[in-house]
Structures are given as C-alpha cells and as structure tokens.
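Only a single protein chain was left out; the remaining protein chains are all shown in position.
Here is chain A:
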Amino acid sequence: MAKRLRILVAKPGLDGHDRGAKIVARGLRDAGFEVIYTGLHQTPEMIAEAALQEDVDAVGLSILSGAHMTLFPDVVRLLGEKGAGDILVFGGGIIPDEDKQTLEGLGVGRLFGPGTEIREIVEYLRDRFSDRVAEETGD
C-alpha cells in the first residue's frame, strides 16, 4: 500500500478569505490525500507546530491579504529551526509574479494563483513526492 501523503492546509495571519483554502482542502481529500485544515487566524508558530505534530509531508499556505512576503518566509524559517526543513511549504493566493520568484528563491515551493485547477495542485504534489510514495510502495 502506498503511503497517503499528509498535507496541512493553513490560513496564516488575520486574513479571513478562506474560500480557496477550503476548496483546495476538499479537492486534495477527494484526490486521496490526508488533509488537515488549521482553520483561520493561525500564527506561523502555530502552523509550524501543527505541521510537526501532524507529521505532514507538506504545508499549503493560503494568503490573500498581501502578507505573503512576511508569512511564507516565517513558516519556512520556523520549520527549519525545528529540524523539519524537509517539510515542503507551498501555497496560493493573490501574489504578484515578482514576489513568487523571490519566495521560490527562499525555498518556498510552487505558488498557485487565481484560476488554478485542483488537479494542477494534485499533479504538483504527486510529482514532488513521487520518490517518497514510490519508496514506501516498494516496502
């Protein structure tokens, strides 16, 4: 049996736009992932802590408040400090291309914008973790 990938979908900061996060959470679950959704108003510390406790493969951050340049690096840094730098941090929201490039340079995974289809995110995650899933399938 292949291990099911565990994904934490998180809403950092005070941003209340949760339509996208909920759609992605539901879509990933329907695609066979194990999904944990943090709910709203999480600090980067709360998210990093939840990622460790839930032993997830990836954290998907949804940010539509313009605070992406602060919150993505914070979560990446905190995970690194906790020795969990192997957890992928990816995400989506209202993020200009220029900022996407800067964030990807800081070790953030892919950032999806408006109009993304869920299957693109599914394909990205399956592809990103193909070795992890394959290894465990081989056991």
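Just so we're on the same page, a contact is a pair of C-beta atoms (placed from the backbone, for glycine too) under 8 Å apart; a residue touches a chain by one contact, two chains touch by 3 or more; residues count from 1.
Methods note: contacts and distances are computed from a predicted model.
For the chain that does not appear here, its UniProt entry gives the protein name "Methylmalonyl-CoA mutase", which is one of "Sarcosine oxidase subunit alpha family protein", "Carbohydrate ABC transporter membrane protein 1 (CUT1 family)", "Methylmalonyl-CoA mutase" or "Cysteine desulfurase". Residues 9, 13-19, 21-23, 25-27, 29, 35, 37-41, 43, 64-67, 69-71, 74, 94, 96-97, 113-115, 117-119 of chain A touch the missing chain (whole complex, contact as defined above).
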